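With one protein chain removed, the remaining protein chains of the complex are shown where they sit.
Should a chain be cited, it is by its letter among A, B and C, assigned in written order, with residues numbered from 1 in that chain.
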Amino acid sequence: MTLTSVNPATISGQGLTDAKRLSMYRQMVLIRTFEEALLRDYHADKSPVWDIGAGLIPGEMHLAAGQEPVAVGICDHLTADDAVTATHRPHHLAIAHGMNLRKLAAEIFGRETGLGKGRGGHMHLFDPDTHFSCSGIIAEGYPPALGQAFAFSRRGTDRIAVAVTGEGAANQGAFHESLNLAAVWKLPVVFIVEDNDWGISVPRSASTSVPSNADRAAAYGIPGERVEDNAVEAVWEVAGRAIQRARDGGGPSLIEVHTLRLWGHFEGDAQGYRTDLEGVPDRDPIPTYESSLRAAGILDDAAVAEAKTDALAAVDDAIAFAKSSPVPDPTQATAYVFTDSSAEEARS
Amino acid sequence: MTLTSVNPATISGQGLTDAKRLSMYRQMVLIRTFEEALLRDYHADKSPVWDIGAGLIPGEMHLAAGQEPVAVGICDHLTADDAVTATHRPHHLAIAHGMNLRKLAAEIFGRETGLGKGRGGHMHLFDPDTHFSCSGIIAEGYPPALGQAFAFSRRGTDRIAVAVTGEGAANQGAFHESLNLAAVWKLPVVFIVEDNDWGISVPRSASTSVPSNADRAAAYGIPGERVEDNAVEAVWEVAGRAIQRARDGGGPSLIEVHTLRLWGHFEGDAQGYRTDLEGVPDRDPIPTYESSLRAAGILDDAAVAEAKTDALAAVDDAIAFAKSSPVPDPTQATAYVFTDSSAEEARS
Amino acid sequence: MTATQTTIAPAAITRRLTTAKAMAEGIATEMAMNPEVFYLGEDVGAYGGIFGSTGGLLEQFGPQRIIDTPISETAFIGLAIGAATEGMRPIAELMFADFMGVCFDQIYNHMAKIHFESGGAVKVPMVLTTAVGGGYSDAAQHSQCLWGLFAHVPGLKVVVPSTPYDAKGLMISAIRDDNPVVYMFHKGVMGLPWMAKNARATDVVPEGAYEVPIGKARIARPGTDCTVVTISLSVHHALDVADKLAAAGVADAEVIDLRSLVPLDRDAIWTSVSRTGRLVVVDEDYLSFGMSGEVVATIADRDPSVLRAPVQRVAVPDVPIPYAHGLEHVVLPNASRIEAAIRAVMGA
Partner (left out) sequence: MTATQTTIAPAAITRRLTTAKAMAEGIATEMAMNPEVFYLGEDVGAYGGIFGSTGGLLEQFGPQRIIDTPISETAFIGLAIGAATEGMRPIAELMFADFMGVCFDQIYNHMAKIHFESGGAVKVPMVLTTAVGGGYSDAAQHSQCLWGLFAHVPGLKVVVPSTPYDAKGLMISAIRDDNPVVYMFHKGVMGLPWMAKNARATDVVPEGAYEVPIGKARIARPGTDCTVVTISLSVHHALDVADKLAAAGVADAEVIDLRSLVPLDRDAIWTSVSRTGRLVVVDEDYLSFGMSGEVVATIADRDPSVLRAPVQRVAVPDVPIPYAHGLEHVVLPNASRIEAAIRAVMGA
């Protein structure tokens, strides 16, 4: 029930080896590289008249640039047996949790080889291999996470579920119900709030009655911590404790991370409403982390270059795979509504 | 954001004149007398085979016996210009807030002279005269109360809204959303939780992650107090402060009262699940208050007898009115769906 | 698919159960065989379900598998969804279908769509049970059928048993189904000791496991002159009227019990109506934009020329369910309205 602002200077860092630091940096670079590639492809073929429904990647596109520290700091503690549920802004978590990059890219490009065979799209990623899911409905990804946690604990495993929403979502009813139920039943779930200061155009101050959502842990008798810094190591430290507690049968925790929406709410958002734009570029967590790892002697030019080259290679491969994959067969548009209307049978 | 257990011994009692004490006692007696009359009529004609749908008062019947202190302690601070929204268990609040007893009884008996012309029933009481409303859906009476408070403040009045639910309802999403929105917009609303230990058959411990819902005020940055004693003066004191704060523009508060469900959840509930039945009769707040007023010299045998006689007269009058009122005309069953399908026009 | 009449080897069956007991027995049968099945909801434990759906199950399976929840429908239905995606087979009870509005997002945006959005990769093998219907003065928020809403959104199977035999067999089929199934039980068919019972609410039910296939209508009464398509409690009203009108020489009506809305057994409707040329639809849900229109359109889609008279739809005439007994019973599809409808299609 405590509110903790973690200062990275005071992080105990136990278990935070240089190798891990490097790997977390590389993960953040991979995520950013992936989203930069999406950004390019998303906008590439929407001109001359920008049309949201046109192009190789149509529809709403919510990118998570700036929020990589949250994903990487958490998922480092997880294996593919643990569950992660995300929101309309899911890529950073999907990648950090180890989702196959090709399947992810193919889904975003609406291809038959995608995670959901092109049916789901970027807000609806369901990956049985990594127990990853998401929901485009605010806060409604929390409740299913309870059920994954429930199944894990009923089966006597120490697997856990991590459920993520934005700070805007913390004012939705599902948030409250989920925290209470998880607390009463001591479910192994860690609730994460990504506070990027904005819910589309509405600033946190206009939507939220408390300065920290971690304060809300008191309403459920569970531990709550706020990480003030958008720093991967701070997230890693705080999330690690909560995840261990959940694995040990200690029940749920709530963590809010003060992170950063580096770009618009979705692509095409001119952000005219945004009063804090000026300082944003300087707050990009990746260069910040890069500097500190350089200062610590963990990164040098070569390692940075290697991280970027490797990321680019992986992303290029995934995007090339997506682009060269077949689009779904239109005659199969009504398949998969029921298990007994799967493609096979729909064909017949 | 404080949690206060109010001990009646320490109540400041400012403004609590003897006349007010007597009147609060008489109000509680009136409410109880009304519900006892309902109890009799409800069961009178359901035998030999008890049938919930049969008799002069059919349907579910949720009586509030034991919870009178909450209603009376709050409503003493209100005028008919203030709004009260209640739940499936609304009679005590309706009467304490000054609803016309004849119209209330007639609605419960399903008569054309009832508040809702027999359309609403006992869970759906809407009284424009006292700005009273209720909802049979758990916690869903809170949100409309926000709107009444909003209208009052927009019009520059010092009128307020009081929104009431049970402790079981405090785990529903609407509870959370309402408190947050009221806090952010500083609406003049006082949220009340009637903790009678049970949500139907589910004990509070199995549903609620915190010992006191007043703790949840911290999640919204508003004052929260729990009244441990089911005592009208304790409620009066705590509610008075919150109501004054709301009138003064200080925004919402949350109050939980630990009260008592003297009877079953609804009539016909055998309460086989209930582990605390033994002590219940002794906890009836009316005899308790009676004794303390006798001890204080405010009540004597004559005053008690007068309270009961007056209550009985008022209740008898209301019930006789109800029973002698016409049932609604079946040809008007589809009226009142829209304002333009009101009885007049439906007839034509 | 054409309608089948259930034939049971007569020797084996003498035992008679209420629909409620048959439903609970269906649950128990599967729970005994499959440890992944569990049941959760409000008052399903010690209370045994407000409408008897889980009577005796707590004693048999204990609180780890028959689980009382907080009043948090979004959270616990979502929990069931998540557990189902992990391979468990949860049954979640929404106490009244009327409450769907507090949790419909989990139902239609998640339970119904995850399989599709995942391109078939994730299954959601769960059952959502819920009580429907009026007739006992429970008024506008506790008497609705609303199956038209559940059936409108793709991805849910919707079954609505009318007899003890079907209640058990459809429950077993629903639990074994790999798709989400909404199982809607009418309070009036449950055979509850405290509510007016239909004569057929107690009937022979085989012991052991058996399935009633989901999607196959039942010819509840064969006939030649007209077709009455209906479901749930109205099946019994229709049968009573059909027998009466046959005896009176007015019409030999065929009564079709749809048993499920999704899948809708359009072939059964067509086969009968194309033979009789006269169609009455009896639906306790609201008239417009629901089941009755869909049944009618099923004929008009294929060949409206088979209809020898205007169709008659007997449903709730787009009015909330009134409280007063005399009003409620004229808006429900009662025997006299059904009789008038049959006479109308017969031109009698």
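Keep this in mind: contacts are C-beta pairs under 8 Å (C-beta built on N, C-alpha and C of every residue); 3 or more make two chains touch, one makes a residue touch a chain.
These numbers were taken from a predicted model, which means no experiment stands behind them.
Trainee: Could you tell me which of A:27, A:85 or A:171 touches the chain that is not displayed?
Mentor: The missing chain is touched by A:171.
Trainee: Looking at the whole complex, which of C:141, C:260, C:276 or C:334 touches the chain that is not displayed?
Mentor: Considering all chains, including the one not shown, the answer is C:141.
Trainee: Per the definition of touch given earlier, which of C:241, C:256 or C:296 contacts the omitted chain?
Mentor: Touches the omitted chain: C:296.
Trainee: Of the residues A:32, A:124 or A:159, I need the one that contacts the missing chain.
Mentor: A:124
Trainee: Could you tell me which of C:80, C:102, C:235 or C:346 touches the chain that is not displayed?
Mentor: C:102
Trainee: Quickly run down the residues of chain A that touch the omitted chain.
Mentor: These residues of chain A touch the chain that is not shown: 49-54, 58-60, 107, 110-111, 116, 118-124, 135-140, 168-169, 171-174, 199-202, 206-208, 268, 272-273, 327-328, 330, 332-334, 337.
Trainee: Give me the chain C residues in contact with the hidden chain, please.
Mentor: 74, 98-109, 112-113, 116-117, 139-141, 146, 148-149, 151-155, 261-262, 264, 279, 285-286, 288-294, 296-297, 299-305, 307, 310-313, 318-320, 322
Trainee: Applying the definition given at the start, please give the residues of chain B touching the unseen chain.
Mentor: That gives, for chain B, the contact residues 83, 85, 114-121, 124, 126-128, 131, 133, 135, 137, 140, 142-152, 154, 161, 173-174, 177-178, 180-181, 184, 335-340, 342-343.
By our rule, only the chains that are shown with their structure count from here on.
Trainee: Per the centroid of Cα atoms for each chain, what is the distance between chain A and chain B, given in Å?
Mentor: From the centre of chain A to the centre of chain B is 45 Å.
Trainee: Using mean CA coordinates as chain centres, what's the gap between chain A and chain C in Å?
Mentor: One centre to the other, that is 41 Å.
Trainee: Multi-chain contacts only, two chains or more: what residues does chain C have there?
Mentor: Residue numbers touching two or more other chains: 69-70, 72-74, 102.
Trainee: Can you pull out the residues of chain A that are in contact with at least two other chains?
Mentor: 173-174, 177, 180-181, 184 - these are the residues of chain A that touch more than one other chain.
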